[in-house]
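The complex appears here minus one protein chain, its other protein chains still in place.
Now for chain A:
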Amino acid sequence: MSARANILGKLRNSLAGTTPRPDEFDERLVTAPWRYAPEDRIDRLRSLMEAVHTEVHQCRSDNWPELVAELLNKRNLTNLLCAPSKEHGRALQAYFEATEQKVELLAYDQPVEAWKEELFWNVEASLTGTLGGIAATGTLVLWPDRNEPRLMSLVPPVHIALLKASEIHDNLYDMMVAQDWAAGLPTNVLLVSGPSKTADIEQVLAYGAHGPRELIVLVLEDA
């Protein structure tokens, strides 16, 4: 007998003569305490994310590239990983070219194996879009894809994320239902609620454990 057959057999045996319990999920318990007026969503998200050392800026679709340049220059960063295949990547590229920024824009356009060493040691910052945000917990939702792969928001020490204000949901349950996640998930879905951190030594909070030391969120208020 295989391990599988043995395990399932034992479980079935123990359940003999019983009926499965009915599904008693009560969605009010995970939604009602977590509802906000639309105008309060940004503030809620912002205060929760700032409480865990996230830098949050509110800006517009026409001025965020300028802010990105400013943030990078302030930190003396020399390169930024972004996706020229995406609309926000193109907008950034256009702005950086027009204003002759010194920061080099890098693209994640080959399999990780081809440039792992460089990605892990030389890339200083990255910029990605998000699928949306969650006000209840101060969370960004990322669905990495070919244009913005999984390691892009993890390996570089600074991660800048663009969040459209209209895509901030009250709570995770609402977002899952609104976008019908249960119908099929991509390879990886990420909920990100701050820069990487640990409290494993004496419970003292330290940022930049293994992922980004800094998370910067740009909320596009008009998008």
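One rule holds in what follows: a contact is a pair of C-beta atoms (placed from the backbone, for glycine too) under 8 Å apart; a residue touches a chain by one contact, two chains touch by 3 or more; residues count from 1.
One rule holds for everything that comes next: contacts and distances are computed from a predicted model.
Enquirer: One chain isn't displayed here; going by UniProt, is it "YeeE/YedE family protein", "NADH-quinone oxidoreductase subunit J", "Peptide/nickel transport system permease protein" or "Iron-sulfur cluster-binding protein"?
Expert: Spelling it out: the chain absent from the display is recorded in UniProt as "Iron-sulfur cluster-binding protein".
Enquirer: Touching the left-out chain: which of A:8, A:94 or A:178?
Expert: Looking across A:8, A:94 or A:178, the contact with the absent chain belongs to A:8.
Enquirer: Out of A:112, A:131 or A:223, which is the one that touches the chain we can't see?
Expert: Residue touching the chain left out of view: A:112.
Enquirer: Suppose we count only contacts with the excluded chain; which residues of chain A make the list?
Expert: Touch with the absent chain occurs at residues 2-4, 6-8, 10-15, 18-27, 29-30, 33, 48, 52, 108-113, 116-117, 120, 136-139, 145-146, 149-151, 154-155, 171-173, 176-177, 181-182, 184-204, 206, 208-212.
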